[in-house]
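With one protein chain removed, the remaining protein chains of the complex are shown where they sit.
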Amino acid sequence: MRKKSSKMIAAILAAVIALGGCSSTPQTSNNSGGNTSQSSGSTKQEGGSASGDEVITLTFFDKNTGDTFTNAVAEEITRRTGIMIEIQQPTGDPEEKLNLMLASGDLPDIVLMDRRSTIVSRYISGGALVPLNDLIDQYGPDIEEMYGDILAKSRFTDGQNYYLNNWYGLDTDPDRGVSMRMDILEEFGYGEKAKNGEYFTQEEFIDLLTQFKNTYPTIDGQTSIPFTVNGDGMSASNAGSLSIFKGMYGIKNYYETEDHQIMFDVKDPRYLDMIKFINRLYRDGLLDKEWIVNKEQSYKQKVSSGAVFAAGNFPSDENRLFREKYGEDTNTQFYMFRVVADGADPDNTTFSPRSTLGWDAIGITVTNKYPVETMKLINFLVSEEGQYLLMWGIEGEHWDMVDGQRIPRPETLQGFQDDWSEYAKETGIRKWTWFIKNGYGSDGSPYDMAVKYERDDITLHNIESMEGSVWDVSPYDNLGPEGGTAEALMEQKLFDIMDKAFADMTYADSEAEVERLYQALLKEMEVNQAETIEAIYTKTYNERLSLWE
Amino acid sequence: MKRVYLREKIPTYIGNILVYGFLGFILIVTFIPLWNVFVLSLNDATDSMQGGFMLWPRKFSIDSYITVLSNPEIHSAAKVTILRTLIGIPYTVTIVSMTAYVLSKKNLIAKRAINFFFIFTMYFSGSLIPTYMVMKGLGLIDNFLVFILPLGMNVFWMILVRTFMEGLPDELEEAAQIEGANDIQIFLKIVIPICTPVLATIVLFVAIQQWNSWYDSYIYTYKPNLKTLPAVLVKILNQYQTKDMAATAKAATQGVTAESIRMATTMVATLPIIMIYPLLQKFFLKGMLLGAVKD
Partner (left out) sequence: MQATLKKIFKQRYLLLMLIPGMITVLLFSYGPMAGLYMAFIDYKPSLGNFWESFFGSPFVGLQWFKYFFSGQDFVRVLRNTLASSVLTLSFKFFVPILIAVALNEAKGKWFKRIVQTSSYLPYFISWVIASNIIITMLSSNGLVNQLLLGLGLIEESIPFLQTGKYFWGIIAVSNTWKDMGYDSIMYLAAIASINPGLFEAAKVDGAGRLKQIWYILLPMLKPTIIILLILNIGNLMNTGFDQFFMLGNATTMEYSDVIDTYSFRYGIQNGMFSYATAVSLFKSVVAFLLVVTCNGISKKMKSTTLF
């Protein structure tokens, strides 16, 4: 025991000494011999290289990316702008770290946050972000061009822009709908209709589910489940799967009256119909009895087992499994469809909420020593040239300009087909998703090459069948009371009430019971100050609308 | 050899059935779930999605492991984690056992107060931001030592060791005191060797804590070269659960999904620690005390 301990002590001392140097070895030391912005022979000097010969390193807190800034695209960016980026990615909850950084003052140079979260206003009112308007006026011509009126809509209450949006512009691709299996549709005679991308009425949908249940009470020894959804997305605060039901009725996340009053979605005149519909599915055994317990894993397990006909979240992984099992051309795959409720407008379904203002907000912090250079970097990335670099790769390497039209190289497209994450990591294409615009460049090609250039058949079908189902959610973002106030408490309580009522209503024994519970819900909400909160929603909404005009 | 009578045999049989039956039950309920995780991690990812209980991979594939282990950050993170475990163990065990020893002495001055001093901290602690500020003030942000120094003392474990030490017969120490040994010598030469079972326990606990730590690297460090193994594993997992729906849909042409990655990362994180326990088991032998008293 003694001998062991002295050897250990020696080893420890050695290690500690070695480590003494470790903590102070910055990532930055590798750039002193690295790229200079004036590499000989480089003709592409536009984009604003840094003054001087050194490369500046900026720290970037990005919850989406986790890699080191060392691939082809990254190097090209550094070459063109003279800036090297050190990515700081939080492994845990990014908001926790963001709050911590704000409180302690240990801020990164550039910070990316969830645009819809209160952290953004906290950073702004906490004085952590640099107001960008002057910088944009001087160094950001492309920003003004690409962003257009988005800049106006993203202003803070003091009229200044403190961040730039990421993934802005309306992405018109649908991302959810009612997913149904093609082979079953064909079997029951709806094949033509499905292939044409037509919508289904409520009755047709119920008919399909019932036929499925009756024809296949069990599949491979398992009870068949005509329709299942992911339980995680069915609450007031997290409505991923719920939007599929709402979509059928054209219900949005709030109910807006003719005179721009905002109310809780439960007050939408069609809400009760929707609940009755879900309840009916449940009572008739058409909806998975255990839907509320389904977390992602159990949801996927059920769908991939082949015992499910209709599902909520689009089962792309499960489709892949079916292709592997039954062959590439198999019909046993899920396609997205519009199911339109009785009396709802088929051209105005609301399945896919999208935001013109994007998901993330990227800002420059006050601890950044190079705001000008940073703005130049940002301008470059925002510009059309920058966007194509970020999303398509390097011209001449990953894509070519042919007769004024951008064409990606086959190897590039193949790379994404074969192993998306590896390829993105290796090349850097679509890895650094900063200031991304949804839409099409001046030559008509989509910015998002990897996703939109070549679409597989199912996606093409989905785009057609889900026409008109995308709607802009950005006016309705963040209408709620500020966190930390008594009103925020009230709002959360109302969410809890709605969630519980929703569960009770969908599991009710009869339609009459649903009605009763619904009335009770409305009453309870009234007792719990629903109107006070709705007044806040309305006020914020209308203020926003006038700001945007 | 005594003759064993029948009426003594039956209780023994029943006793054995109970003991082995119970242990067998424990073995099954604890081993099988982990075996399933292991099997799923070696299963083709798409197929794993279907779940289901498997005793053996349906479609053998090491893709998930390759994805996890080929991540370049894993290697640096593994080094950090291994180092902090190797350093943390002797550091923490030393402090904990020393403190426990002192507090096990019956006539220690201000004993109640000192005990209270430690125990109070088990129930009251500062929250995240103040703790961060303290670390910052001490220069521990982005410093490897933040993985070692704050973990030097764990009151719960200290109490455990203290309880053991309190149970030691007084004759042991008295004998040494008569021979003129001071407290430090008694501690090192007599008490420690006898407490090997409980110290082995603490070594194991510290090892597990150090190995699985990711929260401190998430909160207190920014430099990528200070990320620990579990932190990187969590990051890899998050990559496969990206909220970017378009990318996830397209990326579905891959051979790996979140589930299989989760299984593989669990195995990578768990295996080393699981292997330490058997090594330490020899310290759980009976009879350490016997020898000492006879001396």
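Read from first to last, the chains carry the letters A and B; within each, the first residue is number 1.
As a convention for this text, a contact is a pair of C-beta atoms (placed from the backbone, for glycine too) under 8 Å apart; a residue touches a chain by one contact, two chains touch by 3 or more.
All values derive from a computational prediction rather than experimental measurement.
Colleague: Would you mind listing the shown chains in contact with the chain that isn't displayed?
Modeller: A, B
Colleague: Thinking of the whole complex, not just what is shown, which of A:Gln301, A:Asn368 or A:Thr538 touches the missing chain?
Modeller: In the full complex, the listed residue that touches the missing chain is A:Gln301.
Colleague: Touching the hidden chain in the full complex, which residues of chain B are there? Just list them.
Modeller: 8, 11-12, 15, 19-20, 22-24, 26-27, 29-31, 33-34, 36-37, 51, 94-96, 98-99, 101-102, 105, 108-109, 112, 114-131, 133-134, 138, 149-150, 152-153, 155-156, 158-160, 163-164, 166-167, 182-184, 187, 194-195, 197-198, 200-201, 204-205, 208, 212, 262-263, 266, 269-270, 273-274, 277-278, 281, 283-290, 293
Colleague: State which residues belonging to chain A touch the missing partner chain.
Modeller: Counting over the whole complex, chain A touches the hidden chain at residues 95-96, 99-100, 102-105, 107, 118-119, 122, 125-128, 222-223, 231, 235, 289-290, 292-293, 295, 297-298, 301, 366, 483-484, 486, 488-489, 492-493, 496, 499-500, 502-503, 507.
Here is the rule we go by: only the chains that are shown with their structure count from here on.
Colleague: Between chain A and chain B, what's the gap in Å when you average each chain's C-alpha atoms?
Modeller: From the centre of chain A to the centre of chain B is 37 Å.
Colleague: Hey, which residues of chain A end up touching chain B in the complex?
Modeller: Residues in contact with chain B: 1, 5, 8-9, 11-12, 15-16, 19, 22-23, 25-27, 59, 64, 66, 68, 86-92, 96-97, 99-100, 103-104, 106, 108, 171, 173, 175, 296-298, 300-301, 304-305, 314, 316-321, 324, 359, 416-421, 430, 433, 448, 450-451, 459.
Colleague: Quick check: in the complex, which residue numbers of chain B touch chain A?
Modeller: Against chain A, chain B makes touches at 46-47, 49-52, 72-73, 83, 86-87, 90-91, 128-129, 132-133, 136, 141-145, 192-193, 214-215, 217-219, 222-227, 231-232, 234-235, 238-240, 242-255, 257-259.
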